[in-house]
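One structure, as structure tokens, below. Some questions next.
This part shows chain A:
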Amino acid sequence: MIPAIVLLAPLLGGVLAWISGRAGRLWVRIWPLALLVLDFAALLAVWIGGNPDAFHEGAYSFYADLIVPWIPQIGVSVHLVLDGLSLVLSLLAVFIGIVVILVSWKRERDHEGFFYFNITLVLSGVLGTFLAVDLFLFFLFWELMLVPTYFLIVGWGGERRAPAGFKFFLFTQLSGLVMLLAILALYFIHGGSSGVYTFDLFGLIGTPMSSRTSFLLMLGFMAAFAVKLPAVPFHSWLPDAYVEAPLEATILLAALLSKSAAYGILRFVLPLFHDAALAFAPVAYVLGVLSVVYGAVLAFAQTDLKRLIAYSSVSHLGFVLVGIFALSPLALQGSVLQMVSHGVATGALFVVAGFMERRLGHRDLSRMGGLFPLVPRLAGAGVALALVALGVPGSGNFIAEVLIVIGTFQASPLFAVLVSSGLVFSVVYALWMIQRAFHGRAAVSGSLRDLSALEAAGALVMILVVFWLGLHPQPVFDATSRFLQTLQGGA
Partner candidate 1 sequence: MSPQFSDYALVVAAVLFALGLFGVLARRNVVYVLISVEVMLNAAGLAFISAGSKLGQPDGQVMFIFILTLAAAEASVGLALVIQFYRAYKTLDTDSARELKD
Partner candidate 2 sequence: MVTVLFFVAGALAIVSTALAVTRPNAVHALLYLIVAILSLSVLFYLLGAPFAAALEVIVYAGAIVVLLLFVVMMLNLSHQSVAEERTLLKPSIWIGPGILAAVLLGALIALLSNGAPAGGDSIEGPAAVGTALFRPYLVGVEIASFLLISGVVGAYHLGRRLKEPRP
Partner candidate 3 sequence: MYAIVWLIPALPLAGFLLLVFLGRRMPRAVAAVVGVGSVGLAALATVLVGASFLSAPPAGGAIEERLFGWVSLPSLSFAFGFRVDALTLTMMAVITIVGFLIHLYSSEFMSRDGEFWLFFAYMNLFVSSMLVLVMADNLALLYLGWEGVGLCSYFLIGFWYREPEYCVAARKAFIVTRIGDVSMLLGLALLVSSFATLDIQELLRRAAAGWAPGSALPVVATLLLLGGAVGKSAQLPLQVWLPDAMAGPTPVSALIHAATMVTAGVYLIARLSALYALAPAVQSLVAIVGLATLLLAGLAAIAQVDLKRILAYSTISQIGYMFLGLGVGFYSAAMFHFMVHAFFKALLFLAAGVVIMAQGEEHNIFRMGGLRTALPAVFWTFLIGASSLAALPLVTAGFYSKEWILWGAWQAGRGGPLLWLLGGCLGVLLTSLYSFRAVFVTFFGDQKIRESHLPGARMKIPLVILAALSILGGFIQIPSDIAPVSLFESFIGGVFPKAPGAAEGGSTQILLQVVASALSLIGVLAAYVLYRRGVGAHERLADSDAYRGVRRFLFSGLGFDWVYKWAFVKTFDCAAKLLKGEVVGRAADAIGSANAAIGRALGALQSGRIRWYLVGIALGAVAAVGAAVWL
């Protein structure tokens, strides 16, 4: 039952928020917040007290496993599992959800009930992708993330929100359809060869097919994941969407939606198409390195703060892509850690960027400067997070990138060299951002409000989480190692 509770709690919060939309500003926020906090507590309890071997399915073991037949005629069931990987990422998702609601606490906007409903719907979609192992269900949640995000962008976004939202929708929707085709093809191939028509991941693993078919189907899945990750050159929806979306949606996009793509590669592509993935690895390396370098160079070229962070995100996720396909234990662990750490750190960086935008009224780096003495807490948080972006020692990004480079080196020294160039470029744009925004002579006259104690505490918590991940990543490794170990043998 636990996966279902985890999945439905935010949704319930959202529905309650929507219903109580007219009852006042407070309840609209309290309902989702309360349920997310409960959700978080439940997940933590599972992590601390749960038995990771409670359920088994082949080589895989889970904390919890829930199967309810849904459409038995075509082999669709509600199959949710909670293992270490989904647990860690679900915790990330709920944590970011709580952050998002707190960030928007004081912000007034139209149709608040619907706004929070959309946010929790996105969260449910993300949680669903993290938990579902039925491909049909997975696809459902994958698409479920899309629509509320679109509404968030178009309903509450910036000036050029309509084209940005449309572009986002089109890219992700089209690539999702390619994945649907691949899912259906896999379903029929498996049904045709074994007579059992099922969408269940564990039933589909090991479906006999020619290597050519397997490669094509994997490309179908990778299309969706490469767009959502995003990997260069499928990224062009990202800067516009990140910039035009309201702050809350940007945080969700950067921190969670991109992770669902990386998770999809780990959970579905590698087990289902192990050999094809190995054959695809050089292409994935190239895409990853392209993302790392291109994202970093473009981040440096930006003057819009949000856009800069958006491109830096592309760069960081390139590391994840390379690390996943390196398929060495170190690189895989590094990639998962990078996912979690980047989720928190980039989320926090967008929060800080949002605070700056609210205070300055714009986010144009060329009109900033010298903020450090004016708003020391805000600037301190901004500097700390920018440093995390460049992989400051002790942060989660640092250890993750070190592991990815080392792990990739074992698989392909050449691409390890290429991807590590991203570490130099990340310094260039992160320092550029720090110096444009916080250092230099003050570009703002008059006084600005520094972070309130609560805001500062929130930022501090996020920064501490990132550093905790860097200094004591072992719990994350322990939680995810069971699953990651199954990936290497070619299950």
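The set was built so that all candidates are chains of the complex that A comes from, given by their letters.
Operating definition for what follows: a contact is a pair of C-beta atoms (placed from the backbone, for glycine too) under 8 Å apart; a residue touches a chain by one contact, two chains touch by 3 or more; residues count from 1.
All of these numbers come straight from a predicted model, not from anything done at the bench.
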**OP:** Only one of these touches chain A in the complex, so go through 1, 2 or 3 and give me its number.
**Re:** 3
Original post:
So in the complex, which bits of chain A are touching candidate 3?
Top reply: 167, 170-171, 232-237, 239, 294, 297-298, 300-302, 328-330, 333, 370, 372-373, 376, 380, 387, 391-394, 398-399, 402-403, 405-406, 408-410, 413, 416-417, 420-421, 423-424, 427-428, 431-432, 435, 438-442, 471-474, 477, 481
